[in-house]
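All protein chains but one are shown in place.
All chains are identified by letter, namely A and B, in their written order; residue positions are counted from 1 within each chain.
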Amino acid sequence: MTLAAPGVERRGAGFRRAAAQSDGRMPLRTAAGLGLGAAVLWLSLLVLLPLAAVIVKGTGNGWSGFWDALTTREALSALRLTVFSSIGVAALNAVIGTLIAWVLVRDRFRGKRVVEVVIDIPFALPTIVAGLVLLTLYGPHSPVGVNWYATTRGVILALLFVTLPFVVRTVQPVLIGLDREVEEAAASLGASRFTTFLRVILPAILPAIAGGAALAFARAMGEYGSVVLISGGLQFKTEISSMYVYSQIENDQLAAAAATATALLAISLVVIGLLDIVQRWAARRG
Amino acid sequence: MKRFPMNRMRAAVLSRLRGRHLLATLTVALVATVGLVACTSSNAATSSGNGKRLSVVAYSVAKPAYDALQKGFASTTGGSGVTWRSSYGASGDQSRAVQHGQQADYLAFSLEPDLTRLVPKFVASDWNNGPTKGLVSESVVAIVVRKGNPKKITGWDDLARSGVKIVTPDPGSSGSAKWNILAAYTHVLARGGTDAEAETYLKKFYANVVSKPDSGSKATQTFLNGTGDVLISYENEAIAARQKGQALDYIVPAESILIENPAAVTVTAPQAAKDFLTYVVSADGQKVLASKGFRPVLAGTSLPTVVGANDPAKPFPTVAHLVTVADLGGWNAINKKYFDDPTGIVSRIEAGAQ
Partner (left out) sequence: MDSQIAPAATTDLSAPIVVGKAPTQPRRPRRTGTYVLRSIAVGYVGVLVLVPLAVVVWRTIQPGLDTFWETVADRTAVHAIVLTGVVTGITVLLNVVFGIGMALLLVRYRFPGRRLLNILIDLPLAVSPIVVGLALILVYGQEGGWLSGLGVQVIYSIPGMVLATAFVSLPLVVRELVPVLEEEGLDQELAARSLGANARQCFRRITLPTIKWALAYGVVLSLARAIGEFGAVKVVSGNVIGQTQTVTLLVDERAEQFEPGAYQASILLIAVTVICIVGVSLIHPPEGRS
């Protein structure tokens, strides 16, 4: 839309000049500048300063202090359990989440709407309620006799619960937007359904799967409320890093808590950063 | 969650200018009003000028006792109209929380050091000048087992057997844990053993520990959920669990330690808190404590039938070899010998187990 009306020259000059820029954005003026200041202040007080404090406290005793705090037997086994469970859960979700997304998009059956709603429940449900829900069915007072309390299986179950929606919800829109003509063309050329999936569909949804899996990984790394009830907190066996950090905070060992917290932050951020790179590479290729 | 479908471009500019902002304005206004109301009401909620609102900070297993004591206090003159804010958690953690600014009027901890660390900033230095020396309840360390005692535990020595899985809290946070460890260690001394033998026993004990939850009540929860064969806890906690209908048995071993629980009011506490403390150490209060499985400190308290005790008519058996804190030289000496990092016996054993 070009603005050729007279009088625009005076009032709208700034906008015209700005709109002419390729990215459609305006430079900051006073009102917006103040808004930016307020936003920066808010983010600093809320996010920046606190996270910086964690990193500072964790590395306050130098690299050796950080490493010592991180590699105590308890901290290390908690970290190992956390990382491996999160990887496992992300991988499992990548597969089953894609499957569920496929069924939701390509299949039609009675009750599909219910499934859609149910999938969103773990995302919106308070984590402690999720924990209680799982403990009820899969804990010591289970009506079906399945007792996974204080086992690694129980921890993984809780993580699967809370990460259920991630891959499903990132893959679904992509599947919906897929151009069916390519698939039909492949089918008409004699490709089996499996080959079509492998060669046509999978490459298209791979970035979304990777994205969802990375989100699931990051969520699983930091999860607390849903795991704490069913895990039982057995040191060296079912204690995950967030539980370890919590007990260190309660014992006033803030430096030790901060060391593990820093490690958790670093791992999650690295994974999300990698994901960003992978997605951009895939987008350029695709 | 579902992505928001994008189909905005079709709308025309002029229709936008037609003031269709009512819904958005209403939403913002509603949220703003709620926020404003929330702010003002939250200020009222956190101000503690009201003398009839008491904040109790206590160790975790004391909750059943204080729930009952608060009810009992309400029927006295000083206690009518009192509302409560109560926090329960591991004794050490709770003590540190008060140090860090958690509001409190009445404090009840598992062991004295958790209280004395708050003197004089939060608690007056004469807190233990009363007739009960600042204590409000007592107990002994008990060994809790599954119903029917399938592992045939009879005393401390059985806990060092291989294959017996022990649940005991973490001494870094829990008061119960320290009592447990002291009882385990000193039972050897009580039978004429040496310190070296006691330390050997404690190492075997530690080798059998499968879980170290943060607090006494968390340890009970862990045990009741199926972890371990044996839980080391307070006698009153075992009784409380049985009162809640949990299926377990407990043994008061032949050698144990006398658990002495202190309580005090803070320097900023209102009169109602002092009245509450007076009530707790009065005959009525002590009777309430006894009904919940705590051994009273007031001499001559008539014991009610204690539901959940091994023998409800005689709920608090005499322990043949009962060690006290005084026997061990007082808490300063105890902390130095056992719990100080890194030279204390327990710290060394825990580090060795790392």
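Quick note on the criterion: a contact is a pair of C-beta atoms (placed from the backbone, for glycine too) under 8 Å apart; a residue touches a chain by one contact, two chains touch by 3 or more.
Predicted model, so just to flag it, every value in this text is computed and none were measured.
Although it is not drawn here, the omitted chain touches the following shown chains in the complete assembly: A, B.
Of the listed positions A:A69, A:V83, A:L134 or A:A186, the one in contact with the omitted chain in the full complex is A:L134. Screening A:A69, A:V155 or A:L264 for touch with the missing chain picks out A:L264. For the chain left out of this panel, the touching residue among A:G65, A:G88 or A:G225 is A:G225. In the full complex, chain B contacts the hidden chain through residues 1-13, 15-17, 19-21, 23-25, 27-28, 31-32, 34-35, 37-39, 41-42, 45-46, 55, 63, 83-89, 97, 99-103, 217-218, 221, 224, 241, 244, 246. Within the complete assembly, residues 1, 3, 5, 8, 11-12, 15, 18-19, 21, 23-28, 31-32, 35-36, 38-40, 42-43, 45-51, 53-54, 57, 96, 99-100, 102-109, 111-112, 115-122, 124-129, 132-138, 143, 157, 160-161, 164, 172-174, 176-178, 180, 193, 208, 215, 218-219, 221-225, 229, 241-243, 245-246, 249, 254, 257-258, 261, 264-265, 268-269, 272 of chain A touch the chain that is not shown.
One rule holds in what follows: only the chains that are shown with their structure count from here on.
Contact residues of chain B toward chain A in the complex are 1-3, 89-90, 92-93, 96, 170, 172-173, 210-214, 218, 222, 224-227, 354.
Looking at the complex, you find that chain A touches chain B at residues 72-74, 120, 123, 139-140, 147, 149-150, 165, 169, 172-173, 232-235, 237, 247, 250-253.
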